[in-house]
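With one protein chain held back, the other chains of the complex are shown just where they sit.
Let's look at subunit A:
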Amino acid sequence: TPAKKLKRGISSNLVEEYFEAHSSSKVLTSDRTLQKLEKKKLDQESLQNLLSNVPVAFAAEHEKLIKQHESLFYKWMLQLHLGFNIVLYGLGSKKDLLENFRISLLQDSVHLVVNGFFPNITLKSILNSVTEEVLNHLGTFRSPQDQVDFILKRFKEDASLELYLLIHNLDSQMLRGDKNQQILGQLSSLSNVYLIASIDHINAPLMWDQAKQSMYNWLWYETTTFSPYVEETSYENSLLVQHSGSLALSSLTHVLCSLTSNARGIFRLLVEYQLENKDNPSYLGLSFQDLYQRCREAFLVNSDLTLRAQLTEFRDHKLIRTKRGVDGVEYLLIPVDAGTLADFLQKDNDV
């Protein structure tokens, strides 16, 4: 690079060299980003193919390790029955292990498997599957708290009910919220609900304060398996792989978390408007002027310019799309389906 040559040409006086290096205010960073990589981005399938060709090292030892964990199954069951709940930690995917546990021991009992790593999972869907499919109750509830109260009551009344709850990745993006953990804790503190969960995040135990821990009543088991996180990471985006499909709820919340409160407000306005009109087939989107007016009324922006800058940022993150209508006006649209948006709004209200 030219800077380097320049440096070499100058005499070796260290002080001068230092100032020379720092004289130009431009920071020298490499401009070779992953975007400019010669090779075309891989799609999901070809990546999978490539990965499956890689041989597994130490297969026999893996097998042994897993066998060792599997020998604990009966002990887990015993401890679950005595009022403890079990949490698995350690390196490697624990999905297969839990799946084995489910197949070998839980065939004869009601159980619920929750994929915490699934990006669109919400607490509501978990609770709904408990009330609708386990308890056969067809009512709606006003809030998750109500729903949990109902479940608690039913389970306390009827001692013959029992439910095994298997949660993969209890610490996932969507479940790690304080409220979610509180409610899951309340569920697991029931004596006839048996919870067995796995965690992977390094800071997962930070989710639980003392009160929650006492509700969960954890027994910790170290289950290092070294098996690859195939399914867990399939939802994660990587720069090396082209990603397609619409935005997931988790990425939506993720991006929005890093914005200022005003920007979030703007986005909320958009979302609310879009949800109001979701049944309207001729709905094009919110026109820019309209949005500007609304934003001004809510004291979210003070000029045309700031709103435009904000919208550009949204566009960069693929949070919105603009379309020109027949009258030449710009219409703004969020390219996410209504269900996800509703979930998002719900979650945002909770926080």
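We take it that a residue touches a chain if its C-beta (ideal position, glycine included) is under 8 Å from a C-beta of that chain, and two chains touch if they have at least 3 such contacts; residues count from 1.
Methods note: contacts and distances are computed from a predicted model.
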| Which protein name, taken from UniProt, belongs to the chain you can't see among "2-oxoisovalerate dehydrogenase subunit alpha", "Trafficking protein particle complex subunit", "Origin recognition complex subunit 3 isoform X1" or "Probable cytosolic iron-sulfur protein assembly protein CIAO1"? | "Origin recognition complex subunit 3 isoform X1"
| field | Candidate in contact with the missing chain, chosen from A:L170, A:L184 or A:I199 | value | A:I199
| said: Using the document's definition of touch, tell me which of A:E16, A:E61, A:D158 or A:D304 contacts the absent chain. | reply: A:E61
| request: Consider the whole complex, including the chain that is not shown, and state which of A:S52, A:Q210 or A:T260 touches that chain. | output: A:Q210
| query | Among A:Q48, A:N100, A:N120 or A:T306, which residue is in touch with the absent chain? | reply | A:N120
| request: Out of A:Q145, A:S191, A:Q293 or A:T312, point to the residue that touches the absent chain in the complete complex. | output: A:Q145
| note | Note that subunit A touches the chain not displayed via residues 54, 57-58, 61-62, 64-65, 73-75, 77-79, 81-82, 84, 89-92, 99, 102, 106-116, 118, 120-121, 125-126, 128-129, 133-134, 139, 141-142, 145-146, 149-150, 160, 162, 182, 199, 202, 204-205, 209-211, 213-214, 217, 219-222, 224, 226, 228, 231
